[in-house]
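Scroll down for the structure; my scribbles are underneath it.
Every protein chain but one is kept in place in this view of the complex.
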Amino acid sequence: MESTASAPRADGRRTDEIRPVTFQRGFTKYAEGSVLIAMGDTKVLCTASVTPGVPAFLRGQGEGWVTAEYGLLPRSTGTRCDREAARGKQSGRTQEIQRLIGRSLRAAVDRKRLGEWTIQIDCDVLQADGGTRCASITGAWVALRDAVDGMLEKGQIESDPIIAQVSAVSVGVVDGHPVLDLNYVEDSACGTDMNVVMTAAGGFVEIQGTAEGAPFTDEELTELIRLAKKGNAELARLQSEALGR
Amino acid sequence: MESTASAPRADGRRTDEIRPVTFQRGFTKYAEGSVLIAMGDTKVLCTASVTPGVPAFLRGQGEGWVTAEYGLLPRSTGTRCDREAARGKQSGRTQEIQRLIGRSLRAAVDRKRLGEWTIQIDCDVLQADGGTRCASITGAWVALRDAVDGMLEKGQIESDPIIAQVSAVSVGVVDGHPVLDLNYVEDSACGTDMNVVMTAAGGFVEIQGTAEGAPFTDEELTELIRLAKKGNAELARLQSEALGR
Amino acid sequence: MESTASAPRADGRRTDEIRPVTFQRGFTKYAEGSVLIAMGDTKVLCTASVTPGVPAFLRGQGEGWVTAEYGLLPRSTGTRCDREAARGKQSGRTQEIQRLIGRSLRAAVDRKRLGEWTIQIDCDVLQADGGTRCASITGAWVALRDAVDGMLEKGQIESDPIIAQVSAVSVGVVDGHPVLDLNYVEDSACGTDMNVVMTAAGGFVEIQGTAEGAPFTDEELTELIRLAKKGNAELARLQSEALGR
Amino acid sequence: MESTASAPRADGRRTDEIRPVTFQRGFTKYAEGSVLIAMGDTKVLCTASVTPGVPAFLRGQGEGWVTAEYGLLPRSTGTRCDREAARGKQSGRTQEIQRLIGRSLRAAVDRKRLGEWTIQIDCDVLQADGGTRCASITGAWVALRDAVDGMLEKGQIESDPIIAQVSAVSVGVVDGHPVLDLNYVEDSACGTDMNVVMTAAGGFVEIQGTAEGAPFTDEELTELIRLAKKGNAELARLQSEALGR
Amino acid sequence: MESTASAPRADGRRTDEIRPVTFQRGFTKYAEGSVLIAMGDTKVLCTASVTPGVPAFLRGQGEGWVTAEYGLLPRSTGTRCDREAARGKQSGRTQEIQRLIGRSLRAAVDRKRLGEWTIQIDCDVLQADGGTRCASITGAWVALRDAVDGMLEKGQIESDPIIAQVSAVSVGVVDGHPVLDLNYVEDSACGTDMNVVMTAAGGFVEIQGTAEGAPFTDEELTELIRLAKKGNAELARLQSEALGR
Partner (left out) sequence: MESTASAPRADGRRTDEIRPVTFQRGFTKYAEGSVLIAMGDTKVLCTASVTPGVPAFLRGQGEGWVTAEYGLLPRSTGTRCDREAARGKQSGRTQEIQRLIGRSLRAAVDRKRLGEWTIQIDCDVLQADGGTRCASITGAWVALRDAVDGMLEKGQIESDPIIAQVSAVSVGVVDGHPVLDLNYVEDSACGTDMNVVMTAAGGFVEIQGTAEGAPFTDEELTELIRLAKKGNAELARLQSEALGR
């Protein structure tokens, strides 16, 4: 493995540099939390909807629930993809992603403290340029934070159930070089692709790494993890900034 | 029927006044036409996707095809609605609306002149405050115009297949008063609700009127049609403005 | 627009003449109301089924419910159409029609007075020759009347919840001539097709007009409405006759 | 087992007597064969639709195909049953019945002689009073005969592919007595229920017997088979009469 | 019909000889009854799962429920068949078979004595070589017996609800010769195929016979029934042996 520092990227970024990130809070007016996250050209509308009560399997246990759904608008992608509602089912990819988002956000919440409320996260991709699942998690956490702050203000809950700040970033091996925050072109070309969900405190919530071509080595794994930590640390800072904290 | 001019509206509009309308062209980067229309607080992303070829039932006839799909983002509404992709089917309402949008846009196009190309319209509601199907049609026509202009520029087609400029507006009887362009609160309260799709030349493409409560009279019908003509004339002017024509 | 009076029709009817209509009450033995309506060669079996209770969304409000389903027998049409049960879903057209039938029949009923009963309308087309949705509404109202009379006789309800007599007829512009009650050949050829649901008292319940080809004009709209009123007035008279009133 | 001759039946029939049967040919106008069979109060519309070509699995083998679908109109029954198209799938019972009808009709046809044509049988129950699957088969054979006669007349096929005349009847053990052609009340009460499909020449095409309560004995089996032969012989005679042969 | 005794079979069996049968009880560790039945090369895993309570339609009547599901592993067959879970629905054949298994097992149980418990039978074919539905029934009865014995031991029920010992075997006419227990090659070639479910006491629970080619005669029916009785008597003996009774 050569030094990653010298690897050139099509968009001029350094190998350890994330794309410009913005959070537009209150993007829509009804949701308790509503954030449009842009991570480069990837744009995801993340909403958090608060409703009293929990699904049947949790009823009467004094715990809350956090769950997520994910969708691509049909023309969020270069070539139009089928509308899943019209096809009559969600793809395996969609289900995999929304299960990941749900687990990641649940890791941010003490469900006992939340009490019998459900927070439904929706991540809808308006424009896809790689890393949509990571942008979804990072944006959804801000929407969740806003929704929970609203619950605290309204007195729906008494103490803050958010126990961790969560973000996610992709890393990958492109042309033999580990790089941070892949865009679509890099993602398509990459040999190894890894999504890393972390807390602001530096803990790992989820690691999903896949060798698309050749298997990856111990050294690559180590470097990918290092890049992911760096990326998530920056994302955590940007989340806090966006929230004015 | 009293004079509609004196009827007060919650948002201060006159009975024959449409909400502020804006068109944001090029809202996303991949679609051949991509327009975010805002009609008051109703916001719909309308994209037009161009692909060579036509569905099987039209193949070999030298004609093109224009079709539409419609969706509500789950939290575009006051109370979260189910994601249709997760439920596994589109509601009757969704199908009714997307069939209406498709018919309306096909009325704008000479399909012989389009030749064997398909233009797929997608209308995705980001925020719903009444009149989403009308806003979809009005916005989609602008996206269609942009997409077709692109085809002409690229030489994919030789002559302009667009034969009409199409827009749509809702009218209704609220508290006994015919009014133009209902928002959600008015729509929920209205006795009669009518969607009117017209060409800029003043022809009717589609009229769908429903008495939710008491049947409506000849006089009300006449006044509703008058309001719809006024509204559509303004929308046609705003569409042209947005296109810089 | 030329005078419609002089327009010849393939089956020899005047432009303002409906097809022969018959109602066969008690066509099947189980349903509380069961009417086979024939409108020319269009034949629809309309049943009204009475059951105690209402759907969940209405429970405990002291109101009743009227809803409708519609289907084409596979070989009711010139070319066999797929059985929707076998395909596993109802088409958009079917859903659109059954929603229209349901709304139209609900306009005939004071649901408070009905109390917590559900009346399920089923309209099954045995033979289709144009105007099936209108024939369904016109026949279903007679089945509804029979079913409600049965409820009154059995003492299930105390006062008559039927507040309007409802019928429907199609009108259209065929070869430039507005005509009343289109058969299949005319429907296929027509430029504009409009379904008009009215009360016997002359109120409008629903208007659905579509320009299949060129948009229609104010004058055509006016004439179509005039024809629809004439047609519905005759249908109302025939409904009453069939009921012996 | 007592003598079956003395067993009284609610509708006064002898134990070995079928209900009155009528065939109304040409009941609808489009289908190549269209027969309304009434077997007592059970009424089934049987249509045979002829189309050129065969399903993919048979293509190029010079053989034809005969297949069947079956449905109950929602209020063909005492209590309204769900519309399968609305539920989104056919029940196991429906599939079982339509598979039986298809097999039975295929037994009537030399598919080589039919050549690459498909005959689609549709059996739609307008009113159900027991024995709907048997009435479907008996009526469908007449519709098939009419459709094939039409093919011969039009010169679509050269020699008659029908090699057997097929009918079906139910038999059962009611209160310990074997009886012929059960109506709904008897069917609900019976201990053993058997459907027997036969050719006019006395061959067995299908036997489906089920003990709902106690298992049945050799003697009962023998008597049920005897009754079924008698019933099918009468049905074959009535089919021929209806066809004027 | 020639003497069946002299007919040669590809695997050397006499016409009235069943394949070697083994029952492997306790094949898996969780199910209350778990039996791998091998009938020649046909291998079916039959489990019986016991749960308290009954489906809604039986609740409060003091009766239990026995039901069955059936599946083929995708490569249990010579050519891989689609996974029904992936296709999104069970075939008509699957439903027909599982309904047959359910009815057959319910004939073995006094549901009043079972009380409000549900026993769910699952028959999953690991390898298919003809007669899978019969092997399923024969194996499932042993699993049911084991499950019920467990309930008696645990005191979940007081008296034995099993009132009959049930097995099933296929018979058919192959090359004009009635034979017992068809394997896949014989089943594919056979003119008539019949599945016969019986009790150890010699009563008939279900007979399903189908003429695939020419109809079958009275004499063939008589001989098929004789063979089925012989086969089921042997299966009953082998079931008892396997249970150590």
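Observations on the model:
Labels A, B, C, D and E are assigned to the chains in the order they are written; within every chain, residues are numbered from 1.
Methods note: a contact is a pair of C-beta atoms (placed from the backbone, for glycine too) under 8 Å apart; a residue touches a chain by one contact, two chains touch by 3 or more.
On a predicted model such as this, the values are computed, not experimentally measured, just so you know.
One chain is not displayed; in the complete assembly it touches the shown chains A, E. Interface note: of E:E69, E:D110, E:D160 or E:D187, the residue touching the hidden chain in the full complex is E:E69. Only one of E:T94, E:Q156, E:T217 or E:S240 touches the absent chain when the whole complex is considered: E:T94.
When the full complex is taken into account, the listed residue touching the unshown chain is E:R80, out of E:R80, E:K112, E:K154 or E:R237. From the set A:S167, A:T199 or A:Q239, the residue in touch with the chain omitted from the display is A:T199, counting the whole complex.
Touch with the chain omitted from the figure is made, among E:L58, E:L126 or E:A214, by E:L126.
One chain is missing from the display, and on subunit A it is touched by residues 89, 92-93, 95-96, 98-99, 103, 107, 164, 194, 198-199, 201, 203-211, 214-218, 221, 225.
Where subunit E meets the missing chain, the touching residues are 28-31, 34, 41, 43, 45, 47, 49, 51, 69, 71, 73-78, 80, 83-86, 88-90, 94, 120, 122, 124, 126-127.
Here is the rule we go by: only the chains that are shown with their structure count from here on.
Taking each chain's centre as the mean of its C-alpha atoms, the one that lies farthest from the centre of subunit A is D.
Rounded to a whole number, the gap between the C-alpha centres of subunit D and subunit E is 27 angstrom.
Spacing of subunit A relative to subunit E, judged by their CA centroids, is 51 angstrom.
Within subunit A, the positions touching two or more other chains are listed as 88-89. Pairs of chains meeting the touch criterion are A-B, B-C, C-D, D-E.
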